[in-house]
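The structure appears right after this line, and notes come after that.
Yeah, one chain of the complex is gone here, protein chain that is, but the others are all in their spots.
Here the chain labels run A, B and C in written order, and each chain numbers its own residues starting at 1.
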Amino acid sequence: MAQSAGDRRRINGPEESFSPVFDDDEEDIKLKTQRSRAAGDIRPIFLQPGLISQANGSAYIETDKTKIACAVYGPRQTKTTTYSEKGRLNVEVKFTPFSCMRRRAPIRDAEDRSLAVSIHQAIVSSIRLELFPKSTIDVFITIIENDGIEGCIASASVAASTALADAGIEMLGLVSACSAAIVGDDIHLDPSEAEARASSGTVILACMPALDNVTSVWQSGHMTADMALKCMERCHERCIDIHSIVAQSLLEHRTAA
Amino acid sequence: MSSSSITKPSAADDTLRAQIFQRLHPRVYLERFTAEKFRPDGRTFDEWRKVSVNVGSISTADGSALVRMGDTTVVCGVKAEVAEPDLDLPEQGFLVPNLDLPAICSPKFKPGPPTEEAQVLSDRLNEALVTSGVLSLSSLCIHPGKAVWTLYVDSTCINYDGNAFDATLLAMLAALRNTTLPKATYDEETGRTTCSRKNRSPLQLERHFASTSFGVLETSHVLSDPTAFEEPLMDVALTVIVDDHGQLISTNESGAGISQETLLQCISRAKERASQLQRLL
Amino acid sequence: MSSRIELLNAGLLRSDGRRPYELRTLSINFASQGTADGSVTFSHGLTEVRVAVLGPREAKAGSRRETLHDRATLNVEVQLAPFGVGERRRRGRGDKRLLELAATIKSTFEPVVQVHLYPRSTIDIFIHVLQLDGGLLPACINGSTLALATAGIPLFDFVCAIAGGVHGTQPLLDLTTVEENDIPSIVVGVMPRTGRVTLVQMETRLHMDRFEEVFRAACDAGKVLWSEMRDALRERTSDLVEALEAGPGAFAAKEVEEI
């Protein structure tokens, strides 16, 4: 992976370096696609609000290998001069360079933005932005370790919603999100990176279980409409479970403080 | 505020007033504490914050560490890649340390390219790792002149509550200690390097050391391990790096001058601290 | 100066069959483009550009600081379609060549557009190059002239631009890419009514005597272009007047014919 040459703002390595090539790559992939839990089970979630003391609100989420930190700053003044009647939600996603199998050079790239867009979509409808004219709510997300982009989007959306609640920002409901992949004829919930790569299609669903509505659907790959609906229903069921985890962790955090 | 109508301000009111006072007159706020020989977070001057180190939790990195120093949290991951060595140094690998201070860690940073602070810290960290000779670069050689390891030591600050340098250096050293490299072989015919997934060996670190930072206020008050609130108010910032045999590796001082006495005092406390940190690793 | 393609054969015919002073086919289409105030699709041989003019209007949020209190500013942006050239290459907005081209076009039009009539405003000229076969700058300038005119922005005069070159001692007009790459060339922009020249660009070496010859030929060619462009504009205007007189719904009849 090439490092941007002559970037004087960072310590630079050699001009070019490459990920190591392993002699037994294929075996490894086969090993990784093996799933240790049932198709309908998601990875265990560890969710901790309020770890980042500098932020107005924050949350750290860990689902097996995936590790994501999220902080909310604001509502604070929007820097541009144009008047906006509603508040602005700004989501920024950053991968740490060591978060993926291949090193990611520390430059903002396409994936960061598309992740941010989908997380924005998942949480924007839950926030009462009309209460914050001329203000911006910044949601910053750092992906420390990534095991499947679908899972990352879902977990990051959950973390963002938790952090928003932790920041005391008024919302209509907590957002929870879950992903699913079609592997063969089965639906595997919360797929890992290897599973998602082996699948023919994936679905990410974000919803507010307390209000029984859907804030985001993100489907890619190919599948029949029936299959997509089945995926969404399964995800929705899990979202209800995730919702109680989020509520629980927020409650514990409040009583502990 | 008419005090006659309010008989007893509640505790919440007091906290809020203290917060406003802290915001508006930070220096006076701090001085009121130091006059009582205490610091805003309840520490005495020479007290350090609690440190915890957690290594090897990131599977996508070849070595990793998470360090919490008080509230300051730094994650460091080492990624090893294969590169061609420099022509004039055919047997030397590369060690590339960087610190990122993203917008997530503090309200004073904005998204975008590295801030000046991050650049300065990255430079100082690079200096510290290079001058101390923590790792012999020739041990990173796979095949002279053809292939060497490049170790990207990337750190990200998740929560910035002062003294990022100590926390990051500790995280980088812990991550390097935790790093294992796959056994690599260079094939002269194809010019490619292949690695074995099963056969991994740890890095050979040459030296163990730690850094300790102090802030000096009005030449007499020496505050160890300053927080994000204290740091900008300090007259002098001092960092001392010593190794596990008590040998001084480097000192870095910025701001107004300090007396020799203070410096010696700091160095001896740094030695004490270094051995404490070594025990953690 | 050797190329595998013979640029000019013994019978004084060029690689695409034209004579030295012959211009390529001109096609001018005034179809509206989105919300643009003036627009034209201008093709000159195989070179095709779309020009849209927006304004005079308030500057975009980001560039409001650049407005001037006593006149309008011109803002020229040029984009190149990745599939419009032989080898696909994405050129971003920061591409040096395109920026330079935009700057040239801007400085060409600054003395021509009556900017003093619109203080504190911006006139945007957006150019999209769809296909490229030589004569990029002339096509952009001619297109911009027409687009500005259709936007109803007062101009002192037309600007008609054309490229010229010299093969051996023979001046050529309206160069294709193949010719541009091989022979010294100039671009001349004339204001035909006043006979003034607002642009002469030369990036290669050319003998003094040859220069004058090409320059004169190019100035004459500019006048020829002018008559074409003026006719096209007149036709459009008379169409508009006709439509205005006929009242609403008159165009519907024309639509049926077209399909």
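Keep in mind that, in the parts below, a residue touches a chain if its C-beta (ideal position, glycine included) is under 8 Å from a C-beta of that chain, and two chains touch if they have at least 3 such contacts.
Heads up, the rule we're going with is that contacts and distances are computed from a predicted model.
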| item | value |
| --- | --- |
| Name of the absent chain as recorded in UniProt (options "Ribosomal RNA-processing protein 42", "Trafficking protein particle complex subunit", "Essential protein Yae1 N-terminal domain-containing protein" or "Gamma-secretase subunit aph-1") | "Ribosomal RNA-processing protein 42" |
| Contacts of the hidden chain among displayed chains | A, C |
| Chain not shown: contacting residue from C:Gly17, C:Gly34 or C:Gly247 | C:Gly34 |
| Contact partner of the left-out chain, one of A:Val124, A:Met171 or A:Ile245 | A:Val124 |
| Touching residue (missing chain; options C:Ala81, C:Leu99, C:Leu155 or C:Val197) | C:Ala81 |
| Residue numbers in chain A that touch the chain omitted from display | 110, 113-114, 117, 121, 124-125, 200-201, 203, 208, 211-225, 227-229, 232-233, 236 |
| Where the missing chain touches chain C, by residue | 29-36, 39, 46, 50, 52, 54, 60-63, 77, 79, 81-86, 88, 90, 93, 124, 126, 128, 130-131, 243, 251-252, 254-255, 258-259 |
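The criterion applied here is as follows: only the chains that are shown with their structure count from here on.
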| item | value |
| --- | --- |
| Farthest chain (mean CA position) relative to chain C | B |
| Core chain by centroid distance, with centroids computed from Cα atoms only | A |
| Cα-centroid distance, chain A relative to chain B, in whole angstrom | 28 |
| Inter-centroid spacing, chain C versus chain A (mean Cα positions, whole Å) | 49 |
| Where chain B and chain C are represented by their mean Cα positions, the distance between them in whole Å | 59 |
| Chain B residues counted as touching two or more neighbouring chains | none |
| Numbers and ranges of chain C residues touching at least 2 other chains | none |
| Footprint of chain A on chain B - complex, ascending | 57-61, 64, 71, 73, 75, 77-86, 94, 96-98, 100, 102-107, 111, 113-114, 119, 122-123, 126, 150, 152, 154, 156, 158-161, 182, 184, 192-198, 228 |
| For the chain A and chain B complex, residues of the former touching the latter | 1, 9-14, 16-24, 28, 51-55, 65, 67, 69-71, 73, 76, 92, 94, 96-101, 103, 106, 138, 140-142, 144-147 |
